[in-house]
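Note that one protein chain of the assembly has been removed; the remaining protein chains are unaltered in position.
Right, subunit A next:
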Amino acid sequence: MRKVSCLLISVLLLLVMSGCSSERELERTAFVLTMGIDKGEDGNLDVVFRVAIPRSMDIRAGGETTTLQETTKPITITARSISEAISLASTNVERKLDFRHLRIVLFGEELAREGLVFHQIDTLERNPEFRRTTYMLLTEGPAREIFLSTRPVLERSVSRYVDGIMQNMREQGYSRPITLHEFVSEIETYHVDPVLPMLKNNPMVLTEKSDSKIKPMPEAEYKQREAGKTEPGGKTTESLTRSGGNPSEFIGIGIFHQGKLMDKWSGWEANAYNLLRDTYHRAIWTFDDPIGKYTYAVELSKSRSPEVNIHWQDETPQISVDLYLDGDLLSLQSLEPYVNPDGLATIENNAATIIEKEVLQVIAKAQGMKIDPFFLSRYVRMHMTYIQDLQALNWREEFSRAQVNVHVNVKIRRPGLRIQPAKEFEYIGGQ
């Protein structure tokens, strides 16, 4: 009886072998690390996959590559959907495409303008290979163009490149890193307009590209191109004045409303947006000096979450926003001896006034467009009891006619490794 039982169990255990039908050998898998989606012709999509070549990254295996282009290969397929593109790609890639290591998805601007980004999201959500922690970006112009021209300054690993860029976004505030989960959540949340971080090619750097290498332009040409640019970098949506480095710039945000890209905001506006949306971590701010000449720079971190109070007075919403920032003094170009209680108060107040002005500007911009990417309605819903009230709230309309008062509290905690600026007493430069 025991032998029969053992035999029976052994035969039944053979069933478990069928589980091997889901096996995925590393040698038979092509990992897609980044993906770009553009609007194609006749309602098609142009889908670009960047497939990893793991062997080329392994120095022990003889890999001596130095650039992203040598560790990955791009493949572009035109298809009606992402799923169809994936299936068509298998007709020319000898391994099975696998998206479990996908780090970033780029959407072309045209796709976004025509309201087609939301229609592609479903594939990314439904297919278990795609993770909701994948980052999403909006490209200025076609995604494929940026996809093919990007040249990381240091990294040859896509994962580290993406992680590094997103970390910088968090630390500098010129944009906001957004995952698929965050984007979808904002789509599904009442009374908020979702945003995507912007990625664009710098035309100056693109002209320096030759044979997949960036060759910095001569000084004379740089001066010539620099001429006429009066606005500080990041203030407008225009590309930075720059030579060398990666042609790609991760700066600014794209604002969506009712599924379509509605507006593009600059790096400075993204900073103000982050303050209001509570996605601000820290950033280096450069302010005009109160003496009217020179600048001073402060690295400001969020000291606590924004305090927003919304109430209605005579049917007009009154929004009061208090923002709290503190940080370190980074530079005093004017060499003024501000590092004393009175001096610090002067530059703190000056910084607060400038930030207040910038925040009010983006609020006014949003009010003009009847959108709320800042999700200020969260402060209203926190006082709500029933979902029906939330659904009945006509927030965008209310917000557009709201009276907004912003108060920024800036506190400079540390002066750095220098107290008052060095000053040669006989020096009278700059006067």
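Criterion: a contact is a pair of C-beta atoms (placed from the backbone, for glycine too) under 8 Å apart; a residue touches a chain by one contact, two chains touch by 3 or more; residues count from 1.
The working rule: contacts and distances are computed from a predicted model.
Student: Would you mind picking the UniProt name of the chain not drawn here, from "GerAB/ArcD/ProY family transporter", "Multisubunit potassium/proton antiporter PhaE subunit", "cytochrome-c oxidase" or "ATP-binding cassette domain-containing protein"?
Tutor: Of "GerAB/ArcD/ProY family transporter", "Multisubunit potassium/proton antiporter PhaE subunit", "cytochrome-c oxidase" or "ATP-binding cassette domain-containing protein", the absent chain's UniProt record names it "GerAB/ArcD/ProY family transporter".
Student: Among A:Leu12, A:Ala227 or A:Leu417, which residue is in touch with the absent chain?
Tutor: With A:Leu12, A:Ala227 or A:Leu417 as choices, the missing chain is touched by A:Leu12.
Student: Which residue among A:Thr29, A:Asn168, A:Ser185 or A:Ser320 touches the omitted chain?
Tutor: A:Ser185
Student: Residues on subunit A that touch the omitted chain in the whole complex?
Tutor: 12, 15-16, 18-19, 21-22, 128, 131-133, 163, 167, 179, 181, 184-185, 188-190, 378-379, 381-390
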